[in-house]
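Taken from a larger complex, these chains appear in their original positions, while the remainder are omitted.
Naming follows writing order (A and B), and every chain is counted from residue 1.
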Amino acid sequence: MKKPKTATYEADPGEVSKVLLLFSGGLDTTILMKWIQDMYKTDVITLTLDLGQPGIDLKEVKQKALKLGALKAYVIDAKKEFAEHYISKAIKANALYQGQYPLSTAIGRPLICKYAAEIAEKEGCDAIAHGSTGKGNDQVRLDAGIITLNPKLKVIAPVRDYDLTRDVEIDFAKKHNIPIAHHKMSQYSTDENIWGRSIECGILEDPSKEPPKDIYLMSIPPEFAPDKPETITLEFEKGIPIALDNMKMELNKLIEKLNLIAGKHGIGMVDMVEDRIVGLKSREIYECPAAITILTAHKDLEKFTCTIHQNSLKPVMDQKWSEMAYYGLWYDPLMGSLNAFIDKANEKVTGMVKVKLFKGTATTIGRSSPYGLYDHKLASYTKGQTFNQAASTGFIELWSLQTKMANQIKEG
Amino acid sequence: MKKPKTATYEADPGEVSKVLLLFSGGLDTTILMKWIQDMYKTDVITLTLDLGQPGIDLKEVKQKALKLGALKAYVIDAKKEFAEHYISKAIKANALYQGQYPLSTAIGRPLICKYAAEIAEKEGCDAIAHGSTGKGNDQVRLDAGIITLNPKLKVIAPVRDYDLTRDVEIDFAKKHNIPIAHHKMSQYSTDENIWGRSIECGILEDPSKEPPKDIYLMSIPPEFAPDKPETITLEFEKGIPIALDNMKMELNKLIEKLNLIAGKHGIGMVDMVEDRIVGLKSREIYECPAAITILTAHKDLEKFTCTIHQNSLKPVMDQKWSEMAYYGLWYDPLMGSLNAFIDKANEKVTGMVKVKLFKGTATTIGRSSPYGLYDHKLASYTKGQTFNQAASTGFIELWSLQTKMANQIKEG
């Protein structure tokens, strides 16, 4: 039974005629496929975006959707677009929510919303359906993104709105002969794309316990990583990685390759308790080998090429960017201003960074740039005979003048 | 020859009658000891603070100072005070300048200034002398700290003001029969206390080159660290570590012990190009095993016990704290306000954190607290049946309302 309608964008059965379902091919959305037809008596079109989920077989997903009764099944490889227009912004923003989470899932959502709104328009769908629960962030990002891009669209989220628990789903599947045997009944809830993978639920919900080692897919636990460090070189142009070990490649290819290399060394595991948008704290595990490696290098090169004034304000802007992306406010005009600030700051973030990968850690061990403010062209300012030490005492006297005055009065 | 006087706090020979020299016992200040007597024709008193420099022998330093002609030689063990009133503030502020440097040297300076001003007052000294150059941060921190605490004091910094180069110093030593043979003529310039060690100059000045492995004293390079991880437990009370592996100990003892444990695992090496106060960038290497381990744990516990609103603003305040401490503005009244904010935020940062040390990385793998906002007492809010999923859509509708409106207008 549906909970009463609270938001205007919710659709009750009978109110919509054609539904676009965000279809992953997994158990939840497989059941939803039938469930929506059954409950809402509408046609269903599916949309599956390939953002680099490991092991996804696009053809199979498409066939499955059609077999389950989809009027049409859109399957779109959006990896390149995801890298170039979403991940690239996150790199330039050194994006780590609460200092740790590279926002892998979070920045995929607005892209999904964009395609969903476009296809709904094209196909005449009047509602978008998705499998998110009512306790997480993704419902916020999806609902907010969809109604922002097209306020006429309704949203159907049966797991949330009809409280579809796992047991209810399995009953429903049995009753409707939906084959679920081959689905791994994991205790974890996961999401993945080329920028990282998130793992939650199950025994991870106890934040005092170390996560088990078998939950990782992209990274090898440091203890089992190679005993020899590996040094890679990342080349950046205006803040974006353009080459790995001197091989130019498209950003999504570079990330995929780096996931393998850095994952092998156990880079990018994150264990954190984070503040969800809806007010809960939750314990989350992430593995993001390429993301952590690239962000480490980018931040280093950025500091190297930016002035002390930029380096002081940029982290504040970066934090705000991460919060807005996490909060599902990707399409707010503030993001436009933040991106404009950040793009400008990245104009000189061009150069080479050497990163050493070893047993779980990515460490910058060398950086160079034609725009480095510590650069050979400027050696004259940094070598003994040219830096003007005589200026220092004048500087210090004025630099500390008010602090001194304040202290005298305190004493006086 | 002295450069012309720029700041009012500089002393020319003849202007002062008794000098307090900040005396480390190293080559530079050994030479300065004689040099000041020679050039300024004044009595000299020395002050040596034990902040936990590895290998310092307080008795030896005292004898050396007296032998070199010091009227008196103050040697003070300030480790406990340093930990409890300076490092403790840095821990609560998650203090990392430009995201990397734990400010080990920077936060020692105000304590040195405090003792210097007090002893100068007591002994009737009218000037403080120190060995800093004119290109670094320490001159700013020392000069600013001293004249803030007592504006009547003058400062003598011969290395800066008379351009005493290494060669000039050696000539002077030979001429005055100062034994320098046993001093290691390192190419590096270092500074150390229990909160960490900094290494700069020499081949490190090329930021594109990896630092050599033999520069480290406190940390073993990860490649040579043990093959087995070690898990430690830190207990915090109001933001301050009070026990290590369930053994209560004073903060300075805890830090010293943790330096050994974490250092063995290669924790705490930092390679960065930082923005100095005087406008230069410089490449710095730090090793801070205990600092990095404690800060990792503290930040995790803080996020666990603070609300999303606190967690969003605290990093901004922490950054400001780090900048003020780095900039030599420790005694500015702003620091009082920042510390008040930070102390209040740390009132509930009480609990246990498990940290795994392995091959250069300290990772939090578990945390618990009676004040955790993810806590068993509150399970009712976080478990399925009690978190109110029905509230979510109402939340989302209002949360995204303006973003949606803005987007419609853009389109319209």
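We take it that a contact is a pair of C-beta atoms (placed from the backbone, for glycine too) under 8 Å apart; a residue touches a chain by one contact, two chains touch by 3 or more.
Being a predicted model, the structure only gives us computed values, none of them experimental.
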With 2 chains placed, the number the full structure-file assembly comprises: 4
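Here, only the chains that are shown with their structure count from here on.
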Whole-Å gap between the CA centroids of subunit A and subunit B: 34
Subunit A to subunit B touching residues, read off their complex: 3-4, 6-10, 98-99, 133-135, 139-140, 143-144, 147-149, 151, 160-161, 163, 165, 207-211, 222-223, 227, 229, 269, 271-275, 277-283, 299-300, 303-304, 307-308, 311-312, 315-316, 319, 323, 327-329, 331-333, 352, 354, 356, 358-361, 363-368, 372-374, 381-382, 384, 387, 389-397, 399-400, 402-404, 406-408, 410
